[in-house]
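All protein chains of the complex are present and in place, except for one that has been dropped.
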Amino acid sequence: MIVNQFLVLAAALFALGVYGLLVRRNIVLILLSVELMLNAVNINLVAFEAMLNTPEALGQVFAIFVITVAAAEVGIGLAIVLMIFRNRRSANVDELNLMRW
Amino acid sequence: MTNLLILAAEEGEHLVQAGDGGWWADTAGIMLILPFVAFGLIMAFGKRLKHQGGEIAVAALGINLVWATILFVANLTGGVLDQTTFEIARIGSGLVFELGWVVDGLSIMMYFLVNFVGLLVFIYALGYMKGDVRVPWFFAAFSLFAGAMLILVGAPNLVQMIIGWEGVGLASYFLIGFYWDDLDNVKAGNKAFMTNKVADVGLILGAIIIGVTLGTFDFDALDLAAIEHSEALAGVALVGGFLLFFGAMGKSAQFPFHIWLPDAMAGPTPVSALMHAATMVTAGIYLMARTFPLFQNLATEARGWMVAIGAITLLAIGLLALVANDIKKVLAYSTVSQLGYMMTAVAAGGYTAGLFHLFTHAFFKGLLFLGAGSVIHAVHSNDLTDMGGLRKYMPTTYWTFVVGSLALAGIFPLAGFWSKDEILATLQFEGYVAFMWIAIAGAFVTAFYMTRAVALTFFGEYKGHAEPHESPRIMTGPLVGLAIPSILFGLLNIPGVSWPGIGNFTEWLGIRVVAMGDHHAEAIDFALAGMGFGAALLGIALGWMIWGKDRNTQQARDRFEVPALYPLLRHKYYVDDAALGLVWATSNPLARFVDWTNTYIIDGIVNAVGGGTKFLGGLVYNGLDQIGVDGVFNGLSAAADSAGSALRKIQTGRVQEYAAGFVAGALILVVLFVFVI
Partner (left out) sequence: MSFADWISQPVNWVFLVIGLAVLVSAFRVVTSRNVVHAALFLVGALGGSAGLFLLLSAEFVAWVLVLVYIGAVIVLFLFGIMITRAPTGLDEGLDSEQKVWPALLSLAVFVTLAWGSIEAFGTNPLATTGTPTVTEILGESLLGRFVIPFEMVGFVLLAALIGGITIARRDLTPVEEEERITA
C-alpha cells in the first residue's frame, strides 16, 4: 500500500465535506459535513503514522484527540442549534442572516 | 528778453545823493516790529488788563509815533533819504530777496500818517469797544494791521511790499468779520478778501515780470532804470505797469473792484476809520507813487485808461452815496469816490497832487468815520432814518463832523479844497480836460451827499428810540485831534507857498519828486479853484434845499427819487450781481466737471477695482476651491463611500458564504506557500 491512496481518499472526503458545508441549508447537515471533514483528517493522520512509524504512535494519538474534540464540538453545536430552533422555529441557515449589512 | 541789470542795484548808489538819516532813520525799523510785539503781548495776557489789551496797542503806536514825528521833523527841511536792508536770500543769477525799511520823504509821510491817525483811532477804540465781545482779539488784530501797513509803506522793494499787502488783507479779513456771529459779516469779510485776491493776481504777476526783466525788485533801482532807460523799458512798463495798476485797483477799490468796500462796513467803526478810509485802501495809490517813473514812461493815451477808471470810480460811486441810508455806507462810497480822485491824479501824472489828497483825506475821512461811530454809539443804529436833530445832544460830535464834511466837500480854506484843486490843476495840465470836468462834477456830488448825511443826522427832529447823549471824552478827544489837521493841513501845500521852517508838502516828498518829472503848479489857478469851490457850494445849497429845509425825510426822499435813475443806483449799478454771476459762471462748470470726474472716473476706477477683485475672488472660490480642492476631497470621500457601500455587501450574514470565503482563502494560501514558494 502506498500512502497516497489514503491521502487522496482523504482529500476526496475533505472536498466532499466542503461541498456539503457550503451547499446544505439545514444546520444539522452542515454539522454533519464538518464531521465528514474531521474524519478525512483522521484518515490522513493515521496514514501518516503508518508511513512514519513513530515510536510513540503520534499520528494515532493525534487522531484520538481529534475525535474527542469533534465529539465535544458536536455537543456544543447541537446545543446551539437547539437554541436557534427554539428562538426561530426553523433550522434553516439562510434565515440566520441578521448580522448583515 | 534780455536781463537789463541796472547799475543802481549795487549797494550804496541812490537815485539822488542825500544826507544820511541819522540814528533815528537807522533804527526806524522798530516801528515795523513794535506792533507785532504788541500783538503777541495782547494775545498772551490782554484779557487781564483794564482795557483788555488796548493799552498795549496804544502804547505801541505811541512809541512808533515818536520815531515818526522825529523823522517827520527831520524831513521838513533836511530831505531825508536813507534805506536799510538785510539780505535774506539770493537766487543764483542775481535776484536778491531783501527785507528792511526805507526812510525817505514818501515813507516818512506815510509813517507819520499811519501812526498819528492810528494812535487817535486806537484811543477812540478804547472807548468805543468798551464792553464789546472779544476786545483783546480786536486790539491784537488791529495791531497786526498796523504792523503790516508799516511793513508795506516802509518796503524798499516790491517783495516786501507784497508781504505787507497780503498782511493788511489778512488783518482786514479778520476785522471785517469781527462780529462773526452774524453770517453776513463773515460773507463781507470773504468778499473783501476774495476781491482783493483777484486783483492781487495782477499785482504779483506784474511784480514778477518787472523784477525778472530788470533783475531787481528794489524800488530805487526800478525808478532809476525807468528814468534812464525809458525807451528800452517801454514794453515792460506797459505790461508790468498795467498789472500793478490792476493790483492797485483791488486794494484801492477802483471800479469794478470797489464792491468789497461798502460791505466792509460790517466791521467795527474804528476799523472802518483806520483801514478803510485812511490807510489800507491808500496802499494802491502808494504803490503807484512808488513806481511812478514806470507809469511816466507810458504814453498819454495808455495812461488815459487808468485815468478813466479813476474818473468813473469817482463819479459813479459817488452817486451811490446819495441813496444809501446807512451812515457808514455813505462814508464808504465817499471813500471809494475819493480814492478815484487820488487814482486819477496819480495816473495822470500828478504825483504830488494824488499824494496830497491821500494825506488830507486820511484826516477828514478818519474824522468823519469816528464821528459816525460816535453817533452810532449814541443812537444804537446805523440808519439815517433813525437819526435827526442830534446836534442838540452831541455838540462836539456835531461840530467835528461838520468840519470833516466841509473839508471833504472842498470848502475853502479847509484841507479838501486845496488837495482837490491840485488834482484839477494836474488834470488840466496833463491834458485830460474831460476828466477834469468829471472831477468837478464829482465835487458837486460829494458836497451834495455829505449835506444830505449831515442834515438827516444832525438836523430836524430825533426819530429814533434810544436816548442820545454825547460820547465820552476818550472818543471825542480823537475827533478834535483829527479836526484840527482837517482845517489846517490844506495850507501845507498852497501852490508856490513854502512856509519858513516848515517847507511845504512837495518839498517833504523829497528831491525825488523833481527827478521824476512831476508837475507842480507855481501859482493858484483862480479860475479852476473857483470852479471847484463853486461846484461844492452848489452841492451844499442843493442838498440843504432838499434835505435841510424839510424835516420829513420821507417827503424829501420822494422828491429826490428820479424814477429812471433810482433803481440803477439802488442796485449799485448791478456790479455786485455781475461779479457774483461771473464767479458762479466760472466756478460752477468747473465744480461740476470735477464732480463728474470724481463720480464716474475716480469712483468708477475704484468700483471697477473692487468689482474685479470681487470677481477674481469669486472665481477662485467657486472654481478653484469649490470645484478643485473640495472636489478632490469630496471625490476621495465619495470613492471611500462607494467602496464601502460595495464592500459591505460581503457581509451577507450567511455563514456559509463566510465559510466559502474562508476555504477559498485558505486554498489560495496553501497554493501560494506550497507550490509557488
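Going by the order they are written in, the chains are A and B; count residues from 1 in each one.
The rule is short, and it goes like this: a residue touches a chain if its C-beta (ideal position, glycine included) is under 8 Å from a C-beta of that chain, and two chains touch if they have at least 3 such contacts.
Small disclaimer: the values here were computed from a predicted structure and weren't measured.
J.: Can you list, in ascending order, the chain A residues touching the missing chain?
T.: Residues 1-20, 22-29, 31-33, 35-36, 39, 42-43, 46-47, 49-53, 55-61, 63-65, 67-76, 78-83, 85, 91-92, 94 of chain A touch the chain that is not shown.
J.: Residues on chain B that touch the omitted chain in the whole complex?
T.: 656, 660, 663-664, 667, 670-671, 674-675
Methods note: only the chains that are shown with their structure count from here on.
J.: Mind listing the chain A positions that touch chain B in their complex?
T.: 18, 21-23, 30, 93-94, 96-101
J.: Which stretch or stretches of chain B touch chain A in the complex?
T.: Those in contact with chain A are residues 648-656, 659-660, 663.
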